[in-house]
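Okay, structure first, notes after.
Here the complex is missing a single protein chain, while all its other protein chains stay put.
The block that comes next holds chain A.
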Amino acid sequence: MDRDTLSLFAGIGALLALASLIGFVLQWRCRGADSPVIDNLNARINAWWVMVAVLGGAFWLGHGAVILLFCAVSFFALREFITLAPTRGSDYPALAAAFYLVLPLQYLLIAYDWYGLFSIFIPVYVFLLLPILASLGGDTAHFLERTAKVQWGMMIAVFCISHVPALLTLDIPGFEGRHLLLIAWLVLVVQLSDVLQYVCGKLLGKRRIAPRLSPSKTVEGFAGGIALATLTGAAFYWITPFDVWQAALIALVVTLLGFFGGLVMSAIKRDRGVKDWGHMIEGHGGMLDRLDSVCFAAPVFFHLLRWGWA
């Protein structure tokens, strides 16, 4: 890890330490009284420590570890998605191929830096292969729905998420050896936007922005979170190949995409009658609950960089 990465993680550590301190004081102030909001806040902060430590560990181990980490993240996300998407017995071959063939192959393509196939493998070849496999079982009930759901899961949980480690494959002149910082900047800006939307919403939130999709999101949380995360993205322009205005603009784009990603994924959850995708991250819900915004932001961020800077 270079010095910028280290100081970035040190800064995040300091921020989390501050958050933990605030969480501790809040808990101490209401001792005796049960407060689900504060308990959930502290669970979230503790989970953040773990997530930052895991990402930091992967950064320290190098590119291969980061690709493996996001491969695992995709696996957990796909598992949550397919668990909630009803499929039938005939979908078994398609699902087995999705988990055991497509998922590892997509990440191998990143490891071998084969952009030409990486970018069309799932949208073209898998898109055609999975319904063929599903049709072999001969079960026509809800066929289009079933294949659409599996393909959608592949796109969100594997294709979109894989664009985060794919940032490592970009050749950006004058930016050699600093690729991990692209991942750090993207994840920092998008996740900070989620956190700041939550914080601004809890402190100032009055008007709900999408009551039917996501009752806890407010106009105030949206505006405050996006604005502050955009400013943060601009302030960290020095770890990116952008100048300060470019950084602000791209931060605005990815945080907006992240926000709408959250709404879309929330619509799917509501339709399935659940609040969270899963339970693996204490206080946050499932892997997809934490990554819904990154799913939507990562591919666009990747292509902006590829067109404009690589």
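The rule we apply is simple: a residue touches a chain if its C-beta (ideal position, glycine included) is under 8 Å from a C-beta of that chain, and two chains touch if they have at least 3 such contacts; residues count from 1.
As a working rule, contacts and distances are computed from a predicted model.
Among the names given as "Branched-chain amino acid ABC transporter permease", "Circularly permuted type 2 ATP-grasp protein", "1-acyl-sn-glycerol-3-phosphate acyltransferases" or "4Fe-4S dicluster domain-containing protein", UniProt records the absent chain under the name "1-acyl-sn-glycerol-3-phosphate acyltransferases". Checked against the full complex, the one of A:V52, A:A267, A:M280 or A:V300 touching the unshown chain is A:M280. Note on the undisplayed chain: of the listed residues A:G89, A:G116, A:G138 or A:G174, the one touching it is A:G89.
By the touch definition given at the top, chain A reaches the unshown chain through residues 75, 79-80, 82-83, 87, 89, 92, 95-96, 99-100, 278-280.
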